[in-house]
Structure formats: C-alpha cells, structure tokens
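Here it is, the structure, as structure tokens.
Every protein chain but one is kept in place in this view of the complex.
Chain naming follows the written order as A and B, and within any one chain the residues start at number 1.
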Amino acid sequence: MTQTILKTHDLSIRFGGVTAVDHVNIEASENELIGLIGPNGAGKTTLFNLLTGVYRPTEGDVALFDGQKLGIVNQQSPAKRARLGIARTFQNIRLFESRTVLENVMIAMNSHTRAHTWDAILRLPSFYKHEATLKNEARQLLSIFDMLGVQDTLATNLPYGQQRRLEIVRALATKPKILFLDEPAAGMNPQETADLTRLIKQVQQEFKMTIILIEHDMNLVMAVSERLYVLEYGKLLASGTPAEIQQNADVIRAYLGENDT
Amino acid sequence: MTIFIQQVINGLMLGSVYALLALGYTMVYGIIKLINFAHGDIYMLGAYFGYFFIKVLHLNFFIALVLAMAVSAVIGVLIEYIAYRPLRHSPRIAVLISALGIAFLLENGMTYLYGSDQRSFPQAIKTVQYHFYGIQVSNIQLIIAVTSIVLMLLLTYVVKRTKMGRAMRAVSADPDAATLMGININHTISFTFAIGSALAAAGGVLIGLYYNSIDPLMGMTPGLKAFVAAVLGGIGIIPGAAVGGWLIGILETMVQATSFSAYKDAIVYAMLIVILLIKPTGILGKNKREKV
Partner (left out) sequence: MDQTHIKYTLSWAAMAAMGFVLIFMAQMVGLIGHYGVTTIVLIGINVIAALGLNLVVGISGQFSLGHAGFMAIGAYATALIMGVLPGVMGFIVGMVTGIAVSGIVALIVGIPTLRLRGDYLAIATLGFAEIIRIVIMNLKITNGPAGIFGIAPFVSWQLVYILAVITLIIVVNFVRSMPGRAIIAVRDNEIAAESLGINTTKYKVIAFVLGALFAAMAGSLRASFIQSIAPKDYAFMQSIMILIIIVIGGIGSMSGTVITAIALGILDTLLQNFGSLRMVIYSVILIVVMLIRPQGIFGSRELSLKKWLFDGGDGHDTDHTENA
C-alpha cells in the first residue's frame, strides 16, 4: 500500500486581482512520478512555488506526510521545506556559477551536515576527514550521472544540457523525498531529451522518491508519468493516467482551442 | 504653531536644494544604475562657477546661474565620457570606484588650485526679509523655492513630453530594447548627465547665495544627504527624489530647532533605515519580485 506524501487542500494564491492558482487539490504518493501539464500561464510554476515555499498561499493548505502526518507547511520557508525533504530544479537554470560542478553538489549536502566552523578555521584533522567524506559522496553521485569527468569545470562553463543535469544532481544531493522538476527538457535537443527521459526514470527507480514534473514536451511527460494533473487558468482541469488524459475532451479543448475539434 | 510653520518653510527651502541634487542622483541611477558619488562635487563646482561669474565677470545673478548650469552640464558630460562610459560593461562596483576617484579629484583638485579656505559668496542680491503673521521669509529663500520649482517643472516637461525624455525613460526601463527601437544610448546617457549636472550646479549656486560661503568640500555632506533623499523616495524615480529631498530638509530643520540638534544627521539616517525596513525600495518605489 503506497503512502500519501504530499497533499494540498484548496490551495490558492492571488496577485492583485489575478488568481494564479485557484483552489487546487492534488496529492502525491511515495515513489510516484507525476506530470503537471497545462498551457502557458496556467499556473504550473506558481503551484511549484507554493509547494516549495517560494510563495505563501492566500488560501488553502500544503501538507507533507511522513508515515504519520507531518503537518501543514504553509508558512515554512523554502529552506525549511528543503530540510523536510523537498528539492527542486528551476525553469531558468540556477546554478552556483562561480563554483565547480563538484562544489555545487557539495554545497547541496550542506543541509544535512553539521557546519564545523572551528575545525575548518583551525584546519583540524577532523576537517580534512569530513571534507574527504563529502567529496567522496559528491563524486559518487556525479559518477552515477556520468558527470565525474567535468567535476572541476565551473558550472557556468558547462554545456546547456549538462547544466540541467547538474541541477538535478544537486537537488538529489539534499536526499529529498520529493523532487520537483520545472521544465527539465526546456531548450534541449531530441538527443538530450531522450537522455533526460532515461535519467528521470533512473532517479525514480534508484533513489526511490516521488517526482513531480512540469513539462511541455508531451512525449517525455507521457513516457515517464504514472499520473498527470492538468492545469488551466490556475484551476485543476483534469487528472488521471496518461492514457486517460490523452482521451480527455476538456484537455484536448484546452490545448487545441474551442473551435478546432 | 507659527514656529512649526516657520520650520516647515525653512525645511522646504533646504529640502528644495537637496531635491535638486537628488534628482541628478536618481536620473543617473535610473539610467546606468550608478551611485554617482561625484555628483555632490558637481554641486560644488557649480557654486564656484557662480562665484566666478558674479564676482569676476560681474554678471547678473540669474545669468550667472544659467551659465554655471551650462558649464557644469558640459563637465558632467565629459566626466561620464572619460570615467564611466569605458566601464559600461564592467562590474558596477568598478564604475562606483571610478566615480569616487572623480569625486576625490574634483575635491582635491579644487583645493590644490584655490585652497581649502571658505570663500564668501558675493551678495548678488540684497537680502530682504518679509513678515507674514509672524512668519519670516527672505527674498533669497523665495528665489531658492521658485527657482527649484521652475527647474523641477521644466525637468518634468522634458522627461514627459520631449523626444529626449522619452528616450531617457526607455533606456532606463530596458536599454537593450531601447537600442532595438533605434534610440542612441550614448546620447541619451550624455543628456541625462547634462541635465543632472545642471540641476546640481543650480543647487550649488543657490546654496552659495543662501549661506554666503563656498569651499571645495562643500559638496560632500549635501551629496550624501541627496543620495539618502533619492533612496528614501525610491531611487530611479524622479518624483521620489523631490519627495525625499523635501522630507529630509523638513526633518533636519525640525530637529535643528530641538535640543537634539547635534543628532540631526543621525535622526535622518535612522528615519531612512526605518523606512527602508518597512518599504525596502523607498517611499515611491515599486517592489519588484525576482521571477522564479
């Protein structure tokens, strides 16, 4: 029996007069791969921002579960939620550009290691030990994703596809329970998208986590998602398996326009 | 009550000069995102030019004022051309340091050439005091107020109604898009510096007339205060500079009249910090959210 890990209740946010997310009720189970689709401006990224803590809801709740109820996290900062097991990538890539690939991953491990400031300043043996452990862990993670070869490259110098990949690796380094991917295939060529499709599957299977994915590339979403949510004008339009969604009359209308069918 | 009104009036006079200076700060900031630390020194140069035109060339005060503004405008444009333009695509802090270099150069250059002593500004216009219902206003104060308001109205006209003003607003909103629309960015920035420097020079001449004294370091404190005024009003926003300038002028004169007068600058800064904490982008500033 799969456990629910995330649930929203009438989640809404208004900016001035615009209701960007309007009474949305979704839920996700452990180790589930969910696609979130909808036309441009439907409120997908805003929903992500509500779930990850960048925005606070005007109305409704976000609840996280961990076996027993963990509680409502509406007012918690992104950092707090990250420590509860939420990680994400961004539509417009946000890497630590001045740092190397390896350091990007090590920084992400920060959240679950204690800071040994004095050991570091005095360069005690424990500092070197700790640092070596971190480096090893980071390198292991990089090697799983074939990025060990570029570990010393500055993040900003990576090719585009690799930058997207690094963002995912970095998110995984926080050991999340839920991973949010915001348009991971945006701007990728077909080859890179195919690699990414494999990568997402691999992450879900090897790391046993829930993945929620915003994506415009329908082939990718339909291939990887077990279940889909469709947003339009901030409202939940439909939900179901990829096969169900492909047949859904409302969804077809939203994508193709009223008079086209 | 009359004392209160008197202080408000005195504050508005002082605030008008801060506002003239703050306008230049805010326009330059709006267009190239530079805190132009040399701006206060253009105000000082303006005062010295005014001094020269009146004392040496014996020109009429208003002609001297206009000439000082014109010469300072040219100098402002030159400074931008030499010290800021080559750094347009450099880190912002590099331009800031270059601006500080210019500030030092103007302050120390003037000290080197003319000495660090205060000079008494010629009494180009004889002071006359008027009294209304116990409130005292001098003709000099009226000249300051009227000149400042005329200049601000003129600026509003230029920015709102002329082609150059539209270009300024366009460049400040989005330089890349402005270039695509065929706007010459270099000309627009030069124009902005010309106007900003002219306004600062006007402030300098007016203050010279009001306080009767000028010196090479006279621009430092008002420069800083005008910067505070610009930030207070919302930096980059033209009406904000005027609001900030008047607010600081009034607050300063009010505190001056109390037993806390020694703390007047501290109180100005404290108010600035409180306002920024409540409204992080200044009184008229718009809160821009970074898109995630």
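Just a few scattered comments:
Note that in this section contacts are C-beta pairs under 8 Å (C-beta built on N, C-alpha and C of every residue); 3 or more make two chains touch, one makes a residue touch a chain.
Everything numeric here is computed off the predicted structure, so don't read it as measured data.
Of the chains displayed, those contacted by the omitted chain across the entire assembly are A, B.
Considering the whole complex, the residue from B:Q6, B:Q118 or B:T281 that touches the absent chain is B:T281. What chain B contributes to its contact with the hidden chain is residues 29, 35, 83, 86-87, 90-91, 93-98, 100-105, 107-109, 111-112, 224, 227-228, 231, 235, 262-263, 265-266, 269-270, 272-273, 276-277, 280-282, 290, 292. Although one chain is hidden here, its contacts on chain A can still be listed: residues 52, 54, 77-80, 82-83, 87-88, 90, 94-99, 103, 106-108, 110-113, 115-117, 120-123, 125, 127-128, 130-131, 134, 152, 170-171, 173-174.
Everything that follows uses one rule, which is that only the chains that are shown with their structure count from here on.
Rounded to whole angstrom, the centroid-to-centroid distance between chain A and chain B, based on C-alpha atoms, equals 49 Å.
Residues 45, 49, 54, 90, 92 of chain A are the ones that touch chain B when the two sit in their complex. Interface of chain B with chain A (complex): residues 291-292.
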